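Note that this complex is displayed minus one protein chain, with the remaining chains in position.
Up next, chain A:
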Amino acid sequence: MLRATLKSLLARKLRLTLSGLAVVLGVMFVSGAFVLTDTLGRTFDAIFADAYEGVDVNVAAKPKIAMSEMEGEQQAPPFPAGTVEKVRAVPGVAEATGVVAVDGARLIGSNGKAVASFGPPQLGENWTGETDLIQLREGRGADAADEIVINKGLADAGKVKLGDRVGVLTPMEPKQEFTIVGIFGYSGGRDSIGGSNEIMFTTPVAQRLMLGEPNTFNSVSVKAADAVTPESLRDSVTTAVGDAYVVKTGKQLSEEAAEGFKEALSFFNRILLGFAAVALLVGTFLILNTFSIIVAQRTRELALMRAIGASRRQMIGSVVLEAIAVGLIASVLGLAAGIGIGALLAWAFGNLAGGLTLAGIGVPLSAVISAFAVGLIITVVAALLPALRASRIPPIAAMQDVATPDRPLTRITVAGGLVSAVGAALLFLGLSGNAGGNTLVTILGGVLFAFIGVALLTPLISRPVVSLLGAIFAWSVPGKLGRLNSGRNPRRTAITAAALMVGIALVTGVTVILDSAKSSISGLAQDTIKAELVIAGVQSGPRPPTFDPAVLEKVAAIPGVQLVDGEYGDLAVVGGERTWVAASSNDTALRQIFGVQPTAGDIDRLGPNQMLISTDTAQDRGLSVGSTVPVQLARGEPSTYTVTGIYASSQLTNGIVLPAEAARDFAIPQPVQGFIQLAAGTQVANVQPQVEALLADSPEVSVADRDAFIDQQAGQVDGLLTMIQILLALAIVIAVLGIVNTLALSVLERTRELGLLRAIGLRRAQTMRMITVEAVVISVFGALLGVVVGAGLGAAVVEALKDEGITDLVLPWTQILVALGLAAVVGVVAAVLPAVRAARINVLGAIAHD
């Protein structure tokens, strides 16, 4: 039996190759994700292993607000210089250096733009001389107040060189000019550590620009005396400085830094695994289809096996064995491809992060295990149904010339209805927010069930729809034959189309949701924001772009400007809860620019230690006018605020508003957006250039009229959308393989028929056209299903998000039409090989022999 199975497998290697390819792609993503994570993980370990070289113990003040990696860089707050002395006095300390190191020092490159970061920190520090790690490549250290030293990677990114006069943006002060007096690198000839960049000032300048307070530091790096271990020194320093400080060994810091990067990386990993899941789902359809067709085609052969004594179990075993063989081969290939893709992505990532020295490409055991587990399980599960079918073939079928009878679609339709209902129920549960903590899992499960349910219902739908679609082509004989062929095996057509449906439904669904969100929010902004000009920038890294607060006053002085408001934002701990807070430079802005209506108290004035809250916040936290709440900002001591006003929540304005003074203690005490209201009759075109001129020293932001600002903000969604679409295109590519496969198998199956058609005078070109019509009908049917299911899912999500302010349902008609058009093209492309094959059929061979 094993021999027979292997032989039949070899005989059909071509048919299995295409379906195996889908598994290869899925496995590739899974193992690629593991390889990438492993390689980059070890890379970061290596990078940070010596990032704290020469630091035995590090002392920092406890952060006021705990932050996760996704929210931004954790900032250690400043402490008085006296602490350094205190540390120095601890027995066992050989050397203690006060260090300033804060994210947010942005160099303005030779093109006049601030060098942007896509994640790694941009540190502003004090120059404390060369160390084991930091080595000057050119020039010298910073001695004077207007001198800086920068790392080689930053010099390259900003295209600046030694002796250049450059502008630097810092969190505490607007742009200042410095001379680059030194350029340094890191041990091992590195230009940057993990893509982070450093600008080093003299200590007083660093304190002023990065910490905002003279004579403070935000960490002390300590060297232990000989024979003192870092761990014991850590403990003695901890005792000396007390609870307000966090004392860690250099090794701990290295590990934490590497962990931080790895955490950010896991996001990337999840994306890859997500696509692996989609690829595998589509692949499952493909394999199921291929095995079903193969079993149907081998009916006689399988029946013969039964007739000569093979048991049912052996029949199932034979098909499953075949699946295992395909799964194994696909897993091996997928693993190999995954290692390649992982290495390629790691390389790309390394380049993007500014020349990361990669650790050797490693293949973790997890990659191997997951590759084989995924590859085998998917293939075997997909082959199980066809295997059962094979076992039900009666031995007598070997003697008869049975055309496989059309089995009724009742059972599959009922099953499809049930599965769809489960999917719909899960979706409803997830979207209505009743799924407890498992909302995402519930929704994803709902989507999965919905896909499978629709796929099961597809055979029933396919008859009328395919016949209708085919009618477009039925004007010619090949077209008519193609149409009939695509309708003759509803299950086969359905599964092939369903594979295409998955990709297109996901793209359409995501587009519906994002477009709806975009349109709703733009519409709302259009209606509510009463400012003719807006100052804002596009955020690329964890830090929002900011501008000089002095600009606000200067803008207010421009004739024709009626009202100017600068908006600040930060994370704070309010009443023991971490939350986002905002502050406006102008107390009246809330009402005048954002059209907010008061429901209690006074929202037009905000004194020190007073706060405004929205009705939602009031309800959530049980606050009313007069309530007092403890607030801890990123800097400064905790203080108590009193609620003096409550305003009606809207989608744009919600949450806690603090007075302008509070913004000074924000991590970034600079405004992120500015709103400018003009007096009636003032031309926007007159004011805009003047504001632009004032922003010359704030290159991260620009001034735009309101509509341009709204478009710009809403446009941030577009990048995300494009990325998702590109990645989901992969699922569509796999589905195309499915169409090629189904058609190729159908052509094989209909050899005799094709021969007959050629014998009675069908030309080669007509034969090819017939196959092409079949492919186009199937792919357009799949796209149609995808568009309908995707729009349905998207609409359901939008409906569920109505309370979150997504009120407009936007169906992306252009994209839907493009998808359908593309599907037709895809059909034509998919038909090429099978059509050529059909056209080349030897007429005599096809009809004269059995």
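The rule is simple: a residue touches a chain if its C-beta (ideal position, glycine included) is under 8 Å from a C-beta of that chain, and two chains touch if they have at least 3 such contacts; residues count from 1.
Criterion: contacts and distances are computed from a predicted model.
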Just to verify: the chain that's not displayed, which of "Succinate dehydrogenase cytochrome b556 subunit", "Putative ABC transport system ATP-binding protein", "3-hydroxyacyl-[acyl-carrier-protein] dehydratase" or "Tetratricopeptide repeat protein" does UniProt list as its protein name? "Putative ABC transport system ATP-binding protein"
Of A:L481, A:I806 or A:A819, which sits in contact with the chain we cannot see? A:L481
Can you tell me which of A:A348, A:A729 or A:A759 touches the chain that was removed from the display? A:A759
Counting contacts across the full complex, list the positions on chain A that touch the omitted chain. 403, 477, 481, 484-485, 487-488, 752-753, 755-764, 766, 843-844, 847-848, 850
